[in-house]
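The other protein chains are all here in position, but one chain of the complex has been omitted.
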Amino acid sequence: MNTTTLAVLVPLLPFLAAAAALLLGRTFPELARPLAVLPTGLAALLAVVVAVRQGGGDPLDASMELTPTGSVPISLALHLDGFAVLTAVLVGVVALCVQIYSTGYLRDDPRYASYSALVSLFTAAMFLVVYSGDLIVLLVGWEIMGICSYFLVGHYWETPEARAASIKAFLVTKLGDVPFLFGIFMLADQAGTFRINGVLTEAVSGDGLAHPTLIALLLLAGVAGKSAQFPLHTWLPDAMAGPTPVSALIHAATMVAAGVYVVARLLPVFAASTAALVVLAVMAAVTMVGSALAALAQDDIKRVLAYSTVGQLGYMTGALAVGSRDAAIFHLLSHGAFKALLFLCAGVIIHAAGTNSLAAMARMDGLRRRAPDAYWTLAVALLALAAIPPFSGFFSKEAVLGAAEHAVTGDAGAGIPAVAGWIVLVAGLATALLTAAYATRLWLLAGGRPLPSAVGKLAPGPELPGPELPGPAAAEATTQPAAEPTTVPGHPAKTPFAMNAVLWVLFLPTAAFGLTVGKLPDWLGGHSLAPTLTTTVLGTGLALVGVLAMYAAWRQTTAVAAATPLGAVAAHPGAEPALSEEEAIASHTPAYGDIAAAPGTSPAGRPMDPGRILLGPALYRAAGRGFHLDAVYAALFVRPVTAAAGLVRFLDREVVDTYVRAAGTTPRLLGAAVRRLQTGNVQTYLSALLAGSLVLAVAAVLLATTGTSGG
Amino acid sequence: MHLAYPAVLAVLLFCVGLYGVLARRNLILVLMSVELMLAAVNLNLVAFDVWLRDTLHAGQSLALFVIAIAAAEIGIGLAIVLLVYRTRGSSAVDRLRDTAESPPGSASDEDRPAGEEKTAVRGGAAA
């Protein structure tokens, strides 16, 4: 089989698996697991084979036009270049890992069959987006991903959070998809083709596109929606109400990266407009700084990771804003690996802890003993996230910062504005500091309670669980379900083997992917991705500063935290991890207050959360709520729409319905009047009949006589 | 003889029958009035047949047929009248008002089946 056939099989296999699982999953539940894992694994293998065969050489194009569709032809086109095949490998590997992980994570879930089918369908759609050489085909995959995301976020639909989050994710991404569609149409209209190659040729040709800024901004709206960039990022933190493997696959590694990937594919279109690049840069800067601040204040471990995802995607768009798609894709690949790992670790930890609240985890004993695999892989993945040198995140982030530096110095090539470079560089460095800080916070808090000796030295207080309860937290304890400060050591929450194994599989690229930095330019655009000295020193130094500052803050809080018990007990510790997570989601708000923000202070008013010390109370509160962006949306969109809906309801009920009711009442009254005529008396009927015919006869006679007399 | 005489007589006879059909209460009297109307038609048929000197005598033949059919009609009609009388206990035309539209919510809807039952019992007793 040639490479093209293999590449066609890659999206086709998960698609067929999804169809088969949807059809058979209910009847033969034992088939659901093989149908989920095997085709995905095969597709991942084929993606690797395609990547090896393509080998970073010339782009491979194949297309087939199914039917003439009118003015602009739509073709089933494949475009395999280094970007595509590498991204496909990432998608395949992460999807495989997630499917294997899910067999353990949702091992008793009654809806596992449809869940795995949707994941397979999503995988197929993502492959389609990656391999597609035609904008409409790409759009098909793009929308299938959106709907799969909607269904999968709402997997725990028993909880109101998941229902609201799925609808929010769908609506917000659609808000971006509509302009995206128009952008595609404008692009195709001007280029005369939907083929990406044709579009790009047109974009860099002599006259270029007629309205590059407009098109770029329209496309950007869709990208912002899909890739969760400011201001359409608000759906992603809420989408964490979905199962953790879904978060890992869709909301960290692949779908949210699809927006970045599309911009990377269409980069010449964006590069044609300086304004679009500056907008892209500002968007990326706001996104990464804001999300990093928000991540510092989140209590839900998955929301921290979600904001971190938003921030890392900001890095990628920043790299694109300075015209370096190599750096963007590089960061996409490494981020996909370590963020998937982070999420999967979070899933294990949530299961082990029985809660998704960091504040509660920080007070637990033995988390690192009960989930050692998760704990240590989490550490490495967080180091990669914080861009600490030997790990993959360091190289890719330095590639982004290096590209920004090139833009500043003017080495990046014509058409790349230096101001974009400055924006990305400054924001990127600030974010490096913040990222390191929140990564440290996450690790320190999720690691459980520090060793008793350390706590004892800092704050000689009651250590045993017993005396803690009636302590200063008695008021809180009454409102918390089973306010057990520590989890019993014999917690039976065993992590399934499949889940731990997957963690170590993903550990490899997280730790070592950066070493490919020398080979990668052969596959990608050919620019060097090696770290430059200035940015390395600046970025790593800032990251270390962030780590140290957070550590210092944490040391201050441990004493207070230890004195303020806060805990959770999983209702079903022995059940499948998905059930633990669902219960954790459902109980978070009643137990710990708002899902977004941690209880930052003890009842005595002393800060318990290291993030609060660093940010200050006001900023901490604002960041915890995502800078009140949801409230802004509520004021800008929700309230006008609700008011308009109220108006429409009023018009419908009071105005339109009046006509409808009148249309019903009038014939009824007429009918009541006519009904009186129906007396049942045959003689009356007959009289009326004969009188009528008599009148007719007289009329006919009169007409005839006048007619004859007249004629 | 002037044609107008039998023609006018037939017209007047017909209208008298018409009045009877519309005004009489007893079903049998209504049937009699129908007979009057049929007789008026017969008179017309005969008069015009004689006037036209039809070789086939279609008018008179038709008059004969009408007489025969009227006899059959009387037979059937009387059978129906007797049936109505037996089930309803009355042969008054203006009391046979089952097809009347009762106003919605009135009591007549509930009353009627009971009334029917009663008359049926009475009719059965009479028979």
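The letters A and B name the chains in turn, as written, and every chain counts its residues from 1.
Keep in mind that, in the parts below, a residue touches a chain if its C-beta (ideal position, glycine included) is under 8 Å from a C-beta of that chain, and two chains touch if they have at least 3 such contacts.
We adopt the following convention: contacts and distances are computed from a predicted model.
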Expected UniProt protein name for the omitted chain (select from "NADH-quinone oxidoreductase subunit J", "Phosphate transport system permease protein PstA", "ABC transporter ATP-binding protein" or "Cytochrome c oxidase subunit 1") would be "NADH-quinone oxidoreductase subunit J"
It is residues of subunit B that touch the chain not shown, namely 1-9, 11-29, 31-33, 35-36, 39, 42-43, 46-47, 49-51, 53, 56-58, 60-61, 63-65, 67-76, 78-83, 85-87, 91-94, 123-124, 127
Against the hidden chain, subunit A presents residues 681, 683-684, 687, 690-691, 694, 697-698, 701
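As a working rule, only the chains that are shown with their structure count from here on.
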Within their complex, subunit A touches subunit B through residues 672, 675, 678-683, 686-687, 690
The residues of subunit B that touch subunit A in their complex are 18, 21-23, 93-94, 96-101, 103
